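Omission of a single protein chain aside, the complex is shown with its protein chains in their original locations.
Moving on, here comes subunit A:
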Amino acid sequence: MGKIEWAMWANEQALAAGLILLTGGIVGVSGQFRGWQFAAYAIAAGVFVCALEYPRSKRAKGTSVSRPGQHCLTMCVKAFGPLTRNYYVRAFLHAGICIPGGFMLATVLGCVCLGIASLIYLGAAVRGEHWEPILPRKDVRKPVGESIKNPPQNPPPRPPPEMRRKNINDLEGAAYDNPFSTTADEY
């Protein structure tokens, strides 16, 4: 289990928790439940958690798969620097956010899920993981090979002149096929 990046799972869990908080909050507010103020809070908290967790972190090892359309949020999250980079901050932040959700039935599930995500983030932070933005790679075109710019200075090596000269005794070998039909100049 040495190479597991727990933050990746914590991220999925926190995103799910954000959605559950949001849903619970919407139900609480639209049903005008007792304690609907907690539900209203849960809507705001859910949106915030979703926005924070949507941009996936770059993996320490291996290729990272970014979520569709996450670039914009990546920039926002990146702007907060060490606050969002550090997973200890995230762990305690989520722990704090989830507490008011526990006061109302509609949001209690979101609260527990976010609490679990917070614990996993704590584990990830203890193991030294941190959040890295996934930035689009600038594709560097491979420079055109040098040989095109520097044509050869010398002619290709040829066998010595003795070999090149055609042997008068071997007319067959000396002949070659002319690609065009030729006629001798006759006039």
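Note that a contact is a pair of C-beta atoms (placed from the backbone, for glycine too) under 8 Å apart; a residue touches a chain by one contact, two chains touch by 3 or more; residues count from 1.
Quick note on the criterion: contacts and distances are computed from a predicted model.
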Problem - Hidden chain of the complex, named as in its UniProt record, picked from "Coatomer subunit zeta", "Ubiquitin-conjugating enzyme family protein isoform 2", "TAF1A polymerase" or "FAD-binding FR-type domain-containing protein" - result: "FAD-binding FR-type domain-containing protein"
Exercise for the section: With the full complex in mind, choose from A:20, A:45 or A:122 the residue touching the hidden chain. Expected result: A:20
Completion exercise
In the whole complex, of A:4, A:51, A:99 or A:135, the residue touching the missing chain would be A:4
Problem - Options A:52, A:77 or A:113, residue touching the unrepresented chain - result: A:113
Handout entry: Touch residues of subunit A, complete complex, unshown partner
Key = 1-6, 8-9, 12-13, 16, 20, 23-24, 27-28, 31, 33-34, 56, 59, 62, 65, 103-106, 108-109, 112-113, 116, 145
